[in-house]
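Left out: one protein chain. Kept in place: all the others.
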Amino acid sequence: MDVLYFAWVRERIGLPRETVETSAVTVNDLVDELRAREERYAAAFADLGALRVAIDQELADFDARLAGAREVAFFPPMTGG
Amino acid sequence: MDVLYFAWVRERIGLPRETVETSAVTVNDLVDELRAREERYAAAFADLGALRVAIDQELADFDARLAGAREVAFFPPMTGG
Amino acid sequence: MRIAVQQEPFDPAAELRDFGAGDTGAIVTFVGVVRDNEVGDLETMEIEHYPGMTEAALAGIAEEAERRWSLGDVMVIHRYGGLKTGERIMMVATAARHRKAAFEAAEYLMDYLKSRAPFWKKEITRSGAEWVAAKADDEAALDRW
Partner (left out) sequence: MRIAVQQEPFDPAAELRDFGAGDTGAIVTFVGVVRDNEVGDLETMEIEHYPGMTEAALAGIAEEAERRWSLGDVMVIHRYGGLKTGERIMMVATAARHRKAAFEAAEYLMDYLKSRAPFWKKEITRSGAEWVAAKADDEAALDRW
């Protein structure tokens, strides 16, 4: 599964995208796996209230299931316009 | 005093402007004088609810006083934009 | 501020070239276009106005908008004379720091311009000519300001 990071999530983790081998059922499970890896992940995912997630380029909830997902992205609330 | 007519008021009366000698105190008095002149004036001023008036190029009420006015205009509700 | 009442066409692009320079984050424009009527036989939209009062009324409306929303810039252009389907009748533009002010001010300008600036429209069709009646909705729109 491709995992993408944008804005300060990307900066905190230090890379824009990576391929992750995971058996996580939900986004929350995936977040727990990533948090457990290294301090920079734990820092990036410290406050999920400050984060948004998209599954296959559509906004989703953190309790959404990942079955079939090819791409998951994490980023802060958007500030377009 | 110059009296101006616009849109269908102008068409009904048959002229865009005229100079009127009047001692009318209010717009309503002036309307009464004009109505008494000829049938085309009576027709134009039949329904004051369908008319608007401006005194010296500012919207006014029909009971406004004419003292000092140089120009009075009658027209239907505006349809700009 | 720019207020123009004119018979000739205007070019929105040229009008907007230097509009809202300065401390502007949001520019809203509205352009009104002559639409065909329901029957589809509009030949000319004839627009009459009250020279002198028109300019004063538009400037008054624009000044009030500028004051209420602290606009960086404001523009109103309105044509008169005979217009064909598809021709631009008028435009307003507002420049503000934030989008909410720019949108509100543009809607305010349009609402007041519709019912308080001395313009009258007459539809000339194949079957005759008729003055456009003012809409109760347009008068009611003023209540929100």
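Each chain gets a letter, A, B and C, in the order it is written, and its residues are counted from 1.
Keep this in mind: contacts are C-beta pairs under 8 Å (C-beta built on N, C-alpha and C of every residue); 3 or more make two chains touch, one makes a residue touch a chain.
Just so we're clear, the structure is a prediction, and the values are computed from it rather than from any experiment.
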I'd like to know which visible chains would be in contact with the absent chain if the whole complex were considered. A, C
Given C:P9, C:G86 or C:G128, the one touching the chain that is not displayed: C:G86
Sort through A:V25, A:A43 or A:L59 and give me the one touching the missing partner chain. A:L59
Which of C:A4, C:I27 or C:I124 sits in contact with the chain that's absent? C:I27
Which chain C residues would touch the chain omitted from the figure, given the whole complex? 12-13, 16, 20-21, 23-36, 86, 97, 99, 102-103, 106-107, 110
When the complex is taken as a whole, what residues of chain A touch the one chain not shown? 4, 6-8, 54, 57-59, 73, 75-81
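In the analysis below, only the chains that are shown with their structure count from here on.
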If you average the CA atoms of chain A and of chain C, how many Å lie between those two points? 48
Distance from the mean Cα position of chain C to that of chain B, given in whole angstrom: 26
Spell out, as numbers or ranges, the residues of chain C touching 2 or more other chains. none
Pull out every residue in chain B that's touching 2 or more other chains. none
